[in-house]
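Just below is one structure, and these are the notes that go with it.
One protein chain omitted, others in place.
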């Protein structure tokens, strides 16, 4: 893990790449949140733009499709005045590690400053960060079932804005923990930032075997798991899990692990509800809850831009060697 | 219709959304044309750019493909210095009204200022305008078989530039009126702006049953219909109408409802010819006419940018509540 830590940080311990929550400490995560706070106002200004990254080239390198994450990264870059090069690259064309590297080195040769990478393989962003030139930064926009650190940080930002601090917070993450890179990043971020307790609520088939080692309490029963929590994070249910026989029907799933108004009442009365989106109404969450007063789902989207602006500007500023 | 009127206008009666010609009065249509006139020069300047919408985010939300309309909206936004987010969303992914709304609310949460919407369902732009936050404007770039108001206004702009005024003008619209959102918008705009007479020329199978109620004279015979008109607007023939047995062959169609040089001679000697494009040469219009001196087809394209700049800037200026 040492290696990964070093990879993300420059010699001064500053953020050079943003690849995973793993390897970053509380101070650095807090710095990201504080920087995001300073950017949060820009998107509601009349002129939603600062010239911070003018003349920089950011490459959106999406090997896996993602309308929302891509759009928020693009807006974050645009509002920092960077130039964006969007490349949609079918994974097939770069199935061999060797040709992925050729692709990266070729784009790098166009004197770009940053790669925002989404890839279906765990570790893809790390792999790229290991091989780029020192002046190029890499941001992980989701790699396989590994991590999705900007999503986790926008969730942390959203929680902090409402709850002010992490100390004493009980957070439940509900759903397909096994396949979720989002959950993996959230659990680490919550533990590092000092949450009182992180619970995961899921059927056994959707939990990793070593899940307790991540620093969570495990609940198979949603009613028990939601008791007194301050934050409920619902995960998106990938519908293909159904057909793969890991799960019963959608309505059966909703009955056991969906968030209804009734179940939400078991949580703390000030509890907030989050979801990385897009939501499956009636599957993992009821419409009443998703659209209710406790829901922060749309704030998460807004906050995603501020957090991504923070990460883009911090890594750009701390590149090992400016060209 | 009252409701729709209110929806497009803010409390001061100014353009807040641009959804349909229906519900707007002559003064407002004229204001759009006058504003477009002020923008018409920009695209021929050396630096084709004004900073009017700098730092605003305009979302191109095209659920239906359209190279030309999309390109002119994009250029209009670019020349006003706005930032553009282009989203191609397959209709299938949002087939339920509920998930279309989720899509909209999610993008809106990215603190965008405007949606330019094209959708295969009539009323889609209205539906979206009813549900967006007060500071967001919606532009209809074509909804099903309902309206295509920016196309109609660029046509009006093109006519006014050549004919100076609408008073006394006889205009014939020829072709598939039944399925044409363009015709529906044009007919209303021409009537509101004071054209002397609006004629529709088409076979019965391509006319709505209540067509006279739109305020037009109906001609099944092209020779009779073209007599003494000042403007001939040809509609694009969707080739799928052929296979659906609504129409005979292409050559048969051209013989009856195509615009040849001979037929054009029946119109007023100063008559101009228009077409929303892309044209089917030899089907609804002959090449000689399309490329002839009376044709305004390419001017329509140029004017589309000025008119769209007008609509973008007017609605942006009149949003109910600036954020």
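So that you can tell them apart, the chains are marked A and B in the order they are listed, and the count of residues begins at 1 in each.
By our rule, contacts are C-beta pairs under 8 Å (C-beta built on N, C-alpha and C of every residue); 3 or more make two chains touch, one makes a residue touch a chain.
Quick caveat, the model's predicted, so the values are computed rather than measured.
From the options A:34, A:102, A:196 or A:270, the residue with contact to the unseen chain in the full assembly is A:102. Within the set B:68, B:265 or B:288, the residue that contacts the chain not displayed is B:68. Within subunit A, the residues in touch with the undisplayed chain are 54-57, 83, 85, 87, 89, 98-99, 102-103, 105-111, 322-323.
Residues 43-49, 67-68, 71-72, 74-75, 78-79, 277-279, 281, 287, 298-299, 301-302, 304-305 are the ones on subunit B that touch the missing chain.
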